[in-house]
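Please read the structure below before turning to the comments.
The other protein chains are all here in position, but one chain of the complex has been omitted.
Lettered A and B in written order, each chain numbered from 1.
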Amino acid sequence: MTSVLYDAPGPGAKRRNIVYTVLFLIVLGLGVWWIYSAMDDKGQLEWAKWSPFTESQAWTTYLLPGLANTVKAAALALVIALPLGALFGIARLSDHRWVRVPAGVVVEFFRAIPVLILMVFANQFYATSTDISTEMRPLYAVVTGLVLYNASVLAEVVRAGILSLPKGQTEAAKAIGLRKGQTMRSILLPQSVTAMLPALVSQLVVIVKDTALGGALLSFTELLNARKTLAANYSNVIPSFIVVAVIFIVLNLLLTTFASWLEKRLRRAKRSTGAVLTGEAMEDLTATGTPERLSDIRKTDGGSGPGGGGAVP
Amino acid sequence: MNLRKASAAAAAVLALSLTATACGSDDSDSSSEGEGGGKKITVGIKFDQPGIGLKTPDGSYTGFDVDVATYVAKELGYAEKDITWKETPSADRETALERGDVDFIVASYSITDERKAKVDFAGPYLLAHQDLLIRSDDNIAKGADLNGKKLCSVAGSTSAQNVSDELAPKAQLKEYGTYSECIDALASGAVDALTTDDSILAGYASQDQNKGKFKLAGLSLSNENYGIGVKKGDAKMVDDINAALEKMVTDKAWDKAVTDNFGPAEYKNEPAPKIGNIVS
Partner (left out) sequence: MFDFLEGYDLLGAFWVTVQLAVFSGIGSLVLGTILAAMRVSPVPLMRGFGTVYVNVVRNIPLTVIIVFSSLGLADIFGITLGAADDFDALSFRLAILGLTVYTAAFVCEAIRSGINTVPVGQAEAARAIGLNFTQVLSLIVLPQAFRSVIGPLTNVLIALTKNTTVAAAIGVAEAALLMKEMIENESQLILISAIFAFGFVVLTLPTGLILGWVAKRVAVKR
């Protein structure tokens, strides 16, 4: 598509492109040089600040346990949020008004509130009203916040996944005499699960990123917080930040690559209905409003390049 | 076919996440055994304060608080290997004691009336003062010199408030998440001084990589009586710990702990405080 925007470069355009490339390269180079010299100037490039990352102990004592907590919170949140989300997603499709409307209100409510607010609330609630040990409380609070928010996002994913199936599926089910529950259980859900998989993996990236909120504000010892103890030992605040950022990037790139691989595979799958809910389509679901778009999701064309798609910012 | 493979992949993801959950959660079991049967004791400390309580790369713990806690635990009948260390962030200390998550807390825990309403204190075992850490080529002789300077402290700490309320209202206050970040800002010149208890400051200044870069200004801006936090009403524990602290001072282990942890910072420590003698 992009090449449609400009002609195949002739000699003049080629020259111009080279000039632009060189100019851009100079700007980039200046930027990099400025970063380098500023860091050098402040002593951030001293080997002593970076060498800890070549030692196994810095990883086994601080970073890996932190990463394990990050993964643990994210996995727990996904595993709990998924059935909850499915429940609410299906409830929103109910024929009964008294089921559909409350489910819709709950979903829209939790999607409209920042995760951080939910986490802070859960943390305080557990501290004052429950018997959870102080050590485990941050984990519980982080997972609770993530579950409340992501279950409501996943409810929309499930709903969209079911809506993305061709109408013929429901009609055929009706024709052979299946009841509503049976249609949902044995026809719609199994097919929509495969359609939803890529979107689910994309949402996992969002969950992983949001665990860092607990580290910064609830003293949950995930990766970002483990960095704190590491930096207290080696006095390398900035380098440790960079290393932690790189770990997050690698982890999430793996997830997004996996998501787009899944998406491609499912799109090719002959026996499925070909309905795939991409990460791209997810963007439409991440905030409030516009339910009429959901029926269009099947038409969403992939081709979004590397990374598969961005879920909620 | 692909459908089946995809489902298998999904199952694999789920299984992976479950394993991650499972292997992550077994590390918290060793905690709640009290003083009884298992002969284990759980002590709350800080994990990220050099010189006070610090988790080192090999997984052991160092610092003055750790030395005091180890000595006290030994007097109570627990060898070093029987101690389970737990991180108790400032905001969680009272709750951790009330709930019995830890047996006692040695974590730069100043004795205040507000806290005494919720927990009991043994000690004090150290008299610290709020002070300033400055670059070694800098000079700040009294509190008023801070006016117009940039000051760093940790978000929500009382030290920062003290300065901006009383000593130097015109000082700019930057609040970070941890003291390490303040140290970085101090080294780079983004702030002019870091303020908190002199013991904590001395701990940072004594770290190998910071030696010679910073110095204490030597102002005694407040009195902080570090006590050992114990569950409210556990009078026997308070008495036992007090006895242990007295012994630690008489057999000079206390002096050694001070030199070991704060020595390189030229920290002029107060003599070991008398038990129950709270300097206000």
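The rule we apply is simple: contacts are C-beta pairs under 8 Å (C-beta built on N, C-alpha and C of every residue); 3 or more make two chains touch, one makes a residue touch a chain.
Please read these numbers as outputs of a predicted model, since none were measured by experiment.
The chain we do not see here touches A, B in the full complex. Within the full complex, the residue among A:93, A:116, A:178 or A:193 touching the omitted chain is A:116. Across B:176, B:204, B:254 or B:267, the single residue that touches the chain missing here is B:176.
For chain A, the list of residues touching the undisplayed chain reads 1-2, 4-7, 9, 13, 17, 20-21, 24-25, 28, 34-35, 38-39, 42, 44, 108-109, 112-117, 120-121, 124-125, 128, 205, 208-213, 215-217, 224, 237-238, 241, 244-245, 248-249, 251-253, 256, 280, 283-284, 286-290, 293, 301, 303-307, 309-310, 312-313.
Touch with the hidden chain on the side of chain B covers residues 91, 150, 155, 172-177, 181, 184-185, 188, 190.
By definition in this document, only the chains that are shown with their structure count from here on.
Note on chain placement: the centre of chain A and the centre of chain B lie 36 Å apart, centres being C-alpha means.
Residues of chain A touching chain B in their complex: 42-43, 48, 52, 55, 57-58, 60-62, 68-69, 71-72, 74-76, 78-79, 127, 131, 133-136, 193-194, 197, 201, 216, 219, 221, 228-229, 231-235, 237-238, 262, 265-266, 268-272.
Residues 1-3, 5-7, 9-10, 13-14, 16-18, 20-21, 23-25, 28, 31-32, 47-50, 54-59, 86-89, 91-92, 95-96, 99, 101, 177-181, 183-184, 187-188, 207, 209-210 of chain B touch chain A in their complex.
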